[in-house]
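Note that one protein chain is taken out, while the other chains of the complex remain in position.
Order of writing sets the labels: A and B. Residues in every chain begin at 1.
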Amino acid sequence: MVSHSLADLAKVLGGALEGPGDVTVEAVGDPAASAVGEIIVWREETPVPADAAASAVVARHGVDCGGRPVIRVESPRLALALLLAVLHPEPQPEPGIHETAVIDPGADIAPDVHVGAHATIGRARIGAGTVVGPGCFVDDGVSVGAGCRLFPRVVLIEGTRLGDRVRIHAGSVLGADGFGYEPQPTGLAKVPQRGGVEIGDDVEIGALTAIDRSTLPGSFTRVGAGTKIDNLVQIAHNVQVGRCCFICACCGIAGSTTVGDGAVLGGQVGVRDHVTIGAGAQLAGASAVYGNVPEGATYGGWPARPHRQFLYIEASLRRVPDLLKTVKELEKRVAELEADAQARGTPDA
Amino acid sequence: MVSHSLADLAKVLGGALEGPGDVTVEAVGDPAASAVGEIIVWREETPVPADAAASAVVARHGVDCGGRPVIRVESPRLALALLLAVLHPEPQPEPGIHETAVIDPGADIAPDVHVGAHATIGRARIGAGTVVGPGCFVDDGVSVGAGCRLFPRVVLIEGTRLGDRVRIHAGSVLGADGFGYEPQPTGLAKVPQRGGVEIGDDVEIGALTAIDRSTLPGSFTRVGAGTKIDNLVQIAHNVQVGRCCFICACCGIAGSTTVGDGAVLGGQVGVRDHVTIGAGAQLAGASAVYGNVPEGATYGGWPARPHRQFLYIEASLRRVPDLLKTVKELEKRVAELEADAQARGTPDA
Partner (left out) sequence: MVSHSLADLAKVLGGALEGPGDVTVEAVGDPAASAVGEIIVWREETPVPADAAASAVVARHGVDCGGRPVIRVESPRLALALLLAVLHPEPQPEPGIHETAVIDPGADIAPDVHVGAHATIGRARIGAGTVVGPGCFVDDGVSVGAGCRLFPRVVLIEGTRLGDRVRIHAGSVLGADGFGYEPQPTGLAKVPQRGGVEIGDDVEIGALTAIDRSTLPGSFTRVGAGTKIDNLVQIAHNVQVGRCCFICACCGIAGSTTVGDGAVLGGQVGVRDHVTIGAGAQLAGASAVYGNVPEGATYGGWPARPHRQFLYIEASLRRVPDLLKTVKELEKRVAELEADAQARGTPDA
């Protein structure tokens, strides 16, 4: 661990330091259980608890920090991201190729790449500074950009192209065959899947996520730059995901669907094939999306509807049991009125 | 790339050639961006765009192809499958066992099998022409048929049997323990899972799919011949899936359930344990299936119902907010009628 002065950290955070700049800290602490030598990030508007032992605090302007040295920031959440990166950097393996890795003589690997134990690399291109974790498989015809990180057991099949600074967590599979078959007289014909997968710069992909290759040679299933995808997500063949989207865990996006820039899919969302999710659309977790979603719209429910309509129908539904009683009552009252009217006889014209 | 004459391709497709049979093509093109030397598959009824540079077209009878050489077919979709197989065949690794693979001396491996780097094969049987990808694990007591393809990092646990021409995509796991526990005075007893997994001929299984072994020794979790299973699917212990089913991505089928021949499960369908999905049944994507589904029925919704009933209830639901207003209005009108009747006094008998 390396210690950092509050003066330096205030610069990193773009924050205003209150207190001595030469105090040093060496770790980000848990606000509920901090220790001397730590800095905590306080997200609340309430005062920092008196018993917090941390040597310094990051907090919004105006929050009572009990006289501790404090770096004032506008977004404590962003400050936490920046502080963790400085005080707890991710371990970086040394460049070099492990002796148990199997590298095709035709592979084009930049000199400062790290390749872990039992990795297999075919006639592929690996860019500068990239880390290929233990047990990864990089097929013939794959291209990986610079500064990427493949965690252990990632599989990149033929036709996959990664941009720069792409991170893929353990066990994910890019480039498996899309799911396509056609009936023929003798049974089913498999539609060979001969396209690829193209992942833009700065994309992060979680663990155990599958992104299938597209069908036509020269075409790609695409994920745009800056998009973040969580664990156990399925992205089918020919899907086009835009830039800077968020796709939470357990989502499934069926074939040939388009997801516009900046769209947000909550966890476990299912999207059917051949539809368009507009740019900036937001889909509530666990929604089942059966049709197009307009740009910027918020949808939710089963099946997914505009969120307000979903809430309105939901609220109405809760009133249905009472409604059934009311109508039964009304039927009785109307029958009595009818009997009453009949008893009075036909009115004079 | 190898070029093929249109005369040859017309034979492969069982189509009628219009134009010179000695024109050659070497790739399937993208209809929206084709080049000379390519053949495109035109699925529409509209004319092929004038600016398509492709050297030839596959189209239905009667579609205007602008004078280009054309192979007329009944199903352009099937033609695409057949064309891709001929013009863009999947790379086939050479037979041979990689020097880093670890093979048990008791393994029974046909002479023309390919075993990739870092694969591990126990006392298992591997049939002729099968490809075992890099990093696969084939346990003791596993049997793999002829002409199978295991993509990288597939795991086949003890008791798994594959038929012929089975394809399993990267990272899938067959034969893990089913999920079974029984309460006992000291806590929970694990129910040991000592059965196997049996996969029929011509089955294809996507990436990151799990099929659990059955419970009783000598019994099997089964997937029938010709069935196709997509990515990230869960098939629990003792499940019996029939022949020629389609199970789309992200489905989960709970323990001891039966899925009849030819059933189709859309993406993200959940099916509870111990139920029967009839042969030829179709389940809409994201349905939650809590009970038996009759043969040939189409079900959908949460919970799943006959599809017509689902649509009818869905349509009714959208009318509930208006219904609430109507009933409120009716209550007022009935109250007025009642006041009116009361003002008139008791009718004469």
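Assume a residue touches a chain if its C-beta (ideal position, glycine included) is under 8 Å from a C-beta of that chain, and two chains touch if they have at least 3 such contacts.
Note that this is a predicted model, so its numbers are computed, not measured.
Of the listed residues B:5, B:24 or B:120, the one in contact with the hidden chain in the full complex is B:120.
Within the entire complex, the positions of chain B that touch the omitted partner chain are 100, 102, 118, 120, 135, 137, 140, 153, 155, 157-158, 171, 173, 176-177, 179-184, 187-192, 194, 208, 210, 212, 215-219, 232, 234, 236, 250, 252, 254, 270, 272, 288, 290, 302-303, 312-313, 316-317, 319-320, 323, 326-327, 330, 333-334, 337, 340-341, 343-345.
Summarising the interface, chain A meets the missing chain with residues 27-30, 75, 77-78, 80-82, 84-85, 88-91, 98, 100, 116-118, 133-135, 151-153, 167, 169-171, 202, 204, 206-208, 226, 228, 230-232, 244, 246, 248-250, 266-268, 285-286, 301-302, 314, 317-318, 320-321, 323-324, 327, 330-331, 334, 337-338, 341, 344, 347-349.
We take it that only the chains that are shown with their structure count from here on.
Centre-to-centre separation of chain A and chain B, using mean CA positions: 25 Å.
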